[in-house]
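The complex appears here without one of its protein chains, the remainder shown in place.
Order of writing sets the labels: A, B and C. Residues in every chain begin at 1.
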Amino acid sequence: MTLPSYLSTVVDAVYFVAAVLFIWGLKRMSSPRTARRGIIWAGLGMAAAIVVTFFLPGMHNLGWMIAAIVVGVGLSWWVGRRVPMTAMPQMVALFNGMGGGAAAAIGAVELIRFNAALQLAMNLSAARPETAFATSGHLGSVELILAFVGALIGAISFTGSLIAFAKLQGWMDRRFVFPLQRWVNLAIFAAAIACGALALTAGLEHHAFAWGLLVAFFALSLAFGIAMTLPIGGADMPVVISMYNALTGLAVAFEGFVLQNEAMIIAGMVVGAAGTLLTQLMAKAMNRSLGNVLFGNFGAAGAGEAQEISGALKPIDANDAAVMMAYAERVAIVPGYGMAVAQAQHKIWEFARLLIERGVKVKFAIHPVAGRMPGHMNVLLAEAGVPYDLIEDMDDINPEFPNIDVALVIGANDVVNPVARTDKNSPIYGMPILDVAHAKNVIVIKRGRGKGFAGIENALFYADNTRMLYGDGQAAAGELVAGLKTLDI
Amino acid sequence: MTLPSYLSTVVDAVYFVAAVLFIWGLKRMSSPRTARRGIIWAGLGMAAAIVVTFFLPGMHNLGWMIAAIVVGVGLSWWVGRRVPMTAMPQMVALFNGMGGGAAAAIGAVELIRFNAALQLAMNLSAARPETAFATSGHLGSVELILAFVGALIGAISFTGSLIAFAKLQGWMDRRFVFPLQRWVNLAIFAAAIACGALALTAGLEHHAFAWGLLVAFFALSLAFGIAMTLPIGGADMPVVISMYNALTGLAVAFEGFVLQNEAMIIAGMVVGAAGTLLTQLMAKAMNRSLGNVLFGNFGAAGAGEAQEISGALKPIDANDAAVMMAYAERVAIVPGYGMAVAQAQHKIWEFARLLIERGVKVKFAIHPVAGRMPGHMNVLLAEAGVPYDLIEDMDDINPEFPNIDVALVIGANDVVNPVARTDKNSPIYGMPILDVAHAKNVIVIKRGRGKGFAGIENALFYADNTRMLYGDGQAAAGELVAGLKTLDI
Amino acid sequence: MITGFLALYIFVLAAFTGYEIISRVPVILHTPLMSGSNFVHGIVLVGAMVALGHAETPAEIAIGVIAVLLSAGNVAGGYVVTERMLEMFKASRPAASKDQAR
Partner (left out) sequence: MITGFLALYIFVLAAFTGYEIISRVPVILHTPLMSGSNFVHGIVLVGAMVALGHAETPAEIAIGVIAVLLSAGNVAGGYVVTERMLEMFKASRPAASKDQAR
């Protein structure tokens, strides 16, 4: 074997190993015990794949390449290390958008090269474009189609994810809605497709396509990503991000096909499938369809009058609450979005530890869509140091609530709303919930009468066995800790 | 597109659909509710793949082909329709062996063609074998290696499975053991590899290999399959069959690569992985390693004296047993290999139905390796018409045994032997068992003092709350039914 | 043409897929699973047909016929036996009607 061919075999082998390590790494995510090792191995595979790519035969622009990598990796690494755990959703959106943008950019480079080569060949032998094409263009028809489709998807994912990032970061709080918006969006999308299709057809017929079409195709694709994401409410962003994650995966797979790179195809498809599944799970746990999220008239639907909730809110002070739990046998802590907002996870875990030292059996009960991202609560609790064997899934803990003396709800609202089981007219009717209402006593920490994500009243707060502990999550948890400590003096 | 190339695209498309349907079909096996549809779809995919193969360009010998298919399909269909459920293990062995043999035969044909082409080319241009090779042989080096490996594996699986079939069918009951057997087997294997490697090296160096080597390679491979399987006890056959199943899958995948047929590669690898997993699960549930099964000194090991079991066997007659269960609240029926031998499943289900009509809560408790094949009992019970929601896995039912009034053990022995939990010196120590001993009363149907597969005493039979109901399984179940019926007169 | 690395990718992906899918099959279906996977490798019949279809010398034809015969037996037997077994698995009446409602 000659040197370059020997090298590209090595590169192929490394890509292969990397692809296997990615799958392996994701497989190890089936348990928190093995997950970290998995991602480290996947990271090693990735590093190796990147390094060997430099040695591919005929690579140019190495200076630019190294500079771009150093800047890109450096910035992301720095931001990623520093960002607080509560900002994870927007970080995922940001990094995902970058991947989509990269896929679109790859598509652009390949299309430009194809077109330039075609034009050149046609200038040389204008009489017979077919032969000129055969000797010049390096993209077959399938590759050409996938280059366009991948670029379209990648571009949508790019700008869409950036808007999602901006919304979650609080830079763009409003939903931008205007009349006929859906039709305008549809028009943008159709125009993007039309430009792409025109250019594509020219390419398939071995005529160079007009540069203007290509530019318009990309501009419209990018615009559609923005237009599509603008009307969606900030709180729906996680579902949207998960969808864009799947789309980026697909775009990467398609551009991988264009570049004949199996590792990209496989990694992209795996992510595409994973993201699709995760999007479905999330939508299901929120009791909504993806269409409802995307073309969101959420809350506006309500087929009838919601049932009246009667009863009064009965407040409790922190000391009494602390005493109640100190002498309980079993306590379940049910965190929600409010815990994330208040960054109360550390204080809550301090409180739980004190209870455990006193011999109370404490469990954390987590709803799959508590917070604003699937698994959101788990990450925050893990950050605070809560061991994952104290954390119970909804399905596991629900039958146990009748045996629980005190359920401490902190900043959760929709995920514990019994209306989801009882009121057919409620927008959350049918959504699986944590059966907190079955516990012997319930204490709810929240700041006031604020509603949850779904914007509806919560019957739990008015139940006979519920007491309200008003205050910011972190402050209230601090008072509970203080209350417990005075008991020991 | 010209006609043949158009045809082979259609063929490729059908192969692709078939491969997806195979995976899909196996996926639907995750529930008894969906499994049957799954296999029917897979069967349709298979039929389509077979039919389109006739239309591949340049196919000869169509007469022979159709005749062989008609005979092969006809015979197997006829046997498969007729064979009793209790004979399933040997049927799987037989059909699996046929697949392995087919893979080996494909390897043989391809190797013969390769060699013949090579010899011809060398005769024509003796001076430069490399060029001759390049223009004649249609197998690259990777293909050549895999053709050999696939043939080796397929041949072993072929004869090995046939021996397994013969043993399970009762045509060959003894284990053939003689001194130094392992060394003889190793020698056969080494000789097969050596012949193959010599021929292969010749082929790789573009010299035709001697026909003698090829014949010896196949003969030795086939002989090794026999020699390896002969010393293994009949009852260990299911594990061995599962292993040969995986091997056939691999052989098919390798020959698929030789023929450049993706559907064969994928189906073969999927089966290879599936069989490997199943073999592991089975060996684990039997508390043995695969090595222990294959190089079986089973039972001979026992690191010390087994504990003495004291107590007496206390018989009961069928009428008393029937009365006991008629007035019980919960009954668990625990079938084992003896139920299969006695074909007692129909009578037992008749008995269970009578109990259910009387208001008794009846469950069937199934150990993963009860019988002689994983899932063996489930198939028999299903044959008798027992709905699968009355059937409980070991892990689900074990915690319930203390609440069960009567556990009716029919022809099970090892899978209910408490010694597996208590006696460190027992050969089955550590094997998970059904905790039948925790039930309030135990009734055991067996013919006498016969031991189970592991050949050891069973402490359960001597327990205070156990009664023995002696007799052939079917007869005893019949007596129980009669006993119940007299109650109603 | 399937070349080295592509084949490796397909081998590995198929193995992953097989392993993951099979590990979800409940014990209750392990016997049908065994004969079902047995049926799936019956696709070897397609290969046997190709081998026989391109065979030229009598020896090649003879071995090719054996290959087709054996693999036809494998595929038909595997299918019949699996289908027969799966046909027998039924839920009790109430559960069954619930299933149909889905």
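Please note the rule applied: a residue touches a chain if its C-beta (ideal position, glycine included) is under 8 Å from a C-beta of that chain, and two chains touch if they have at least 3 such contacts.
Please read all numbers here as calculations on a predicted model, not as lab measurements.
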Subject >> Of B:16, B:295 or B:429, the one touching the omitted chain in the full complex >> reply: B:16
Original post:
Of the listed residues A:189, A:224 or A:257, which contacts the missing chain in the full complex?
Top reply: A:257
Subject >> Absent-chain contact - pick from A:108, A:139, A:213 or A:240 >> reply: A:108
Original post:
Which of these touches the unseen chain: A:53, A:181 or A:465?
Top reply: A:53
**OP:** By the contact definition given up top, give the residues of chain B that touch the hidden chain.
**Re:** 12-13, 16, 19-20, 23, 262, 266
Subject >> Residue ranges of chain A at the interface with the undisplayed chain >> reply: 15, 18, 22-23, 25-27, 29-33, 35-36, 39-40, 42-43, 46, 49-50, 53-54, 56, 58-62, 64-65, 67-69, 71-77, 79-81, 83, 85, 88, 91-92, 94-96, 98-99, 101-103, 105-106, 108-110, 112-113, 116, 142, 241-242, 245, 248-249, 252-253, 255-257, 259-278, 281, 366, 368, 373-376, 378-379, 382-383, 385, 387-391, 393
**OP:** Determine and list the chain C residues touching the chain excluded from the picture.
**Re:** 1-2, 6, 9-10, 13-14, 16-17, 20-21, 24
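Just so we're on the same page, only the chains that are shown with their structure count from here on.
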Original post:
What chain is the most remote from chain B, judged by the mean position of CA atoms in each chain?
Top reply: A
**OP:** Specify the chain with the shortest distance from its C-alpha centroid to the centroid of every protein C-alpha atom present.
**Re:** C
Original post:
In whole angstrom, what separates the CA-based centres of chain A and chain B?
Top reply: 44
**OP:** Could you check chain B for residues that touch two or more other chains and list them?
**Re:** none
Original post:
Which residues does chain C have that touch at least 2 chains other than itself?
Top reply: 16
